[in-house]
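Note that one protein chain is taken out, while the other chains of the complex remain in position.
Chain lettering (A and B) follows the sequence in which the chains are written, and residue indices restart at 1 in each chain.
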Amino acid sequence: MAMITYREALHHALREEMTRDERVLIFGEDVVAYGGAYGVTSGLAKDYGEKRVFDAPIAEGVIAGAAVGAAMGGLRPVAELMTINFALLAADQIINHAAKVMHMFGGQMSVPLVIRAVGGGGAQLASTHSQSLEPMFAHVPGLKVITPATPADGKGLLKSAIRDDDPVLFIEHALLYRVRGEVPEGEHLVPLGKAEVKREGKDITLVAYSRMTLVALQAADLLSQEGIEAEVVDLRSLRPLDMETVLASVRKTHRALTVEEAWRTYGIGAEIASRIQEEAFDDLDAPIRRVSGVEVPLPYAKNLEQAAIPDAQRVMKAVKEVLARTGG
Amino acid sequence: MVTEVVMPKMGYDMTEGTIVRWRKQEGDEVKRGDIIAEVETTKVTVEVEAYSSGILRKILVPEGQTVPVGEVVAIIADRDEPIPGVAEKAPARERAPQAVKEAPRPEGADEESPRVPASPIARRIAREQGLDLRRVTGTGPGGRIIKEDVEAFLAKRPAEAPRPSPAPVAAAAPHDIPYEERELSRLRQTIARRMAESKRVAPHFYVTSEIDMTEALKLRQGLNALGEGAKISVTDMLVKAAAKTLQEFPEVNASFADGKIRVYRRINIGVAVALEQGLVTPVLPDCDKKSLAQIAREAKELVERARTGRMRQEDLTPGTFTISNLGMFDVDDFVAVINPPEAAVLAVGSVIPRPVVVGGEVKVADRMRVTLSADHRVIDGAVAARFLQRFKLFLEQPLHLVS
Partner (left out) sequence: MNHEEKTRVGGKTATKVGQSGLDKKTLLNFLHQMLLIRKFEDKAGELYARGKIAGFLHLYNGEEAVAVGAISALEPHDLVITHYRDHGHAIARGLDVKRLMAELFGKATGVAKGHGGSMHFFDASLGFYGGWAIVGGHLPLAVGLGLASNTLRKNQVILCIFGDGGTNIGYFYESLNVAKLWNVPVVFLCENNLYGMGTALHRASAIREVYRKAAVFDIAAERVDGMDVLAMREATVKAVAHARAGGGPYFLEAMTYRFRGHSMADPILYRDKSEVEEWKQRDPIILFQQRLREEGVLTPQDLEQMERETDELVADAVKFAEESPEPPLSDLHEDIYANP
């Protein structure tokens, strides 16, 4: 075990997979000298050469498209798109091409591609650089969408994503890069499509992903001091979505609350809530609530930005509302 | 003088009643003794009389509403007398959470009243346990019944809550035979509860005897031919016979209570009457002190009141013994369930001509089989047998009944 940061964990994953399979290559904006906008690819070009780690111009369409083509041509590219906001420029290649090749051409080939992008806000980067657009992509069949919350999951999931034969959108979070966590050395693989109970509890199930998992865990700790034991389910994977783990938890606690940084309407929480009530209706003791990013473009001013992103206090308040009694 | 009309307690275990009909309206003149309302209790519909005269100034509980015993349902006062505090008094709420712990919820008799809000899991547990959610108070938001409320309710009343297996609506029906679901009336609910409890609590045993009714029928015929007073029925004779027997066997005129046996000083015999909605048992008090003729007369009125839903408070006097006669249905014999907290019940079959051996010859006689169900905590087999022996004698030598 090593105590390393999220950034380091991802870096190790890339390194290990590059060594293991020479078909793996990395390209994107500023991945070489700059070391990646968030420093994840730092040093890789030097060690693996610029045939395997190279820069692309600021042209997300061709970055994503070339990654699809390269995957179809037999490589296993890991393309970096800097942020999910810019993924909108690549959305056509991701959604119309990467997600469709396998099916549209009758199963003749798949697209073993990983596109890495950073999602979320909280660094005062203003509205076009702070979005959480995972619901848009998680909506699309043929894609896989992964959102690790911890260094261990980051490493394990990135390695699995690279080995997977399907197109994976791997969404990291800017405020997680410095977070430290225990990470197993060597061949640590986390399967795609499996959620994990990060904290056990009996009073309510909190379903979260990415940085909001940490927020949920924080809230759970504070709630515990007040005698409320929350169970935290970290989705880890938005598509495929592991509802079994979520449902097992809800059948135990009978109450559920989702926590996401993305906007509420038509979001991840909406999907989770809908599935819970479809499949565990008779286990529910209260309506399912959602805590999400305030439904506005994210502003620059610190106080406004903080108010727009869910924090432990908001989660706690919502939990108490779910558990509220009128009397008796 | 301002008089509050309250929901009367008309039965020792009555906790609430429903106003079925107001016989008088606001503004009507009321004389003491007038029947002003009909009230339905768990057992029957009863008439409520006014205890003072005046004007029925205010009706506080409308028809169809259920209130606890003791709650004010109307005000009688003089025409112009000021009635303090009435204006503020809203019609009595169906649910008074402070008053009765398990006050049932409104049934939603009309379209506007909301159904009982309860969480899905609370409903599921209630369904599986055969529990009526209307009996549960909800502590969730908006008064929603949540899992904890249902579990708390079940924990407090294990004896009364029907066991899961005979749940009226099985959560997991093993078969799919089509069915029609019927709601239980209050009366049926009471019967279900009391009879189940009786069987559970009292160790029943049974003694059967066959009685030659030839002489009894002859006496009856003769008395009725006199044309005086009410016609005497077989049941009347049974009541008289039972009363005399109970006088000699006080240990049968008793109850098991709190680890002791209570031997009653009055002999109040209940006569089971089959109504459309269920069985009721109006009681004839002090049968030992009444003649056969008197019994016949009172019984007739009593049964009439029971059938027409007009029983009075006295009719629901607690009984000490019950007779259940199914003779009119061509029944050879049957076994009855003791009416708690009594110690015994007599089940009477039809009078049927049967072959009997008399003096070595086979003759035909009118015979009637009776079965005494007895609570073994109170009564032993020998006592029960001797009781029946005596009872039989009183009927086979019926002059005892008019002596």
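Brief remarks on what is shown
One rule holds in what follows: a residue touches a chain if its C-beta (ideal position, glycine included) is under 8 Å from a C-beta of that chain, and two chains touch if they have at least 3 such contacts.
None of the values given here were measured: they were computed from a predicted structure.
Every shown chain that the unseen chain touches in the whole complex is listed here: A. Check A:D166, A:E261 or A:D283 against the missing chain and you find that the one touching it is A:D166.
The missing chain, though absent from the display, is touched by one residue of A:L75, A:L217, A:A230 or A:I309; that residue is A:L75. What chain A contributes to its contact with the hidden chain is residues 23, 25, 51-52, 54, 56-57, 59, 61-62, 64-75, 77, 92-93, 96-97, 102-110, 112, 141-142, 144, 164-166, 192.
The working rule: only the chains that are shown with their structure count from here on.
Taking each chain's centre as the average of its CA atoms, chain A and chain B sit 68 Å apart.
Against chain A, in their complex, chain B makes its touches with residues 97, 119-124, 137-143, 146-147, 149, 152.
The residues of chain A lying in touch with chain B in their complex are 254, 281-286, 324-328.
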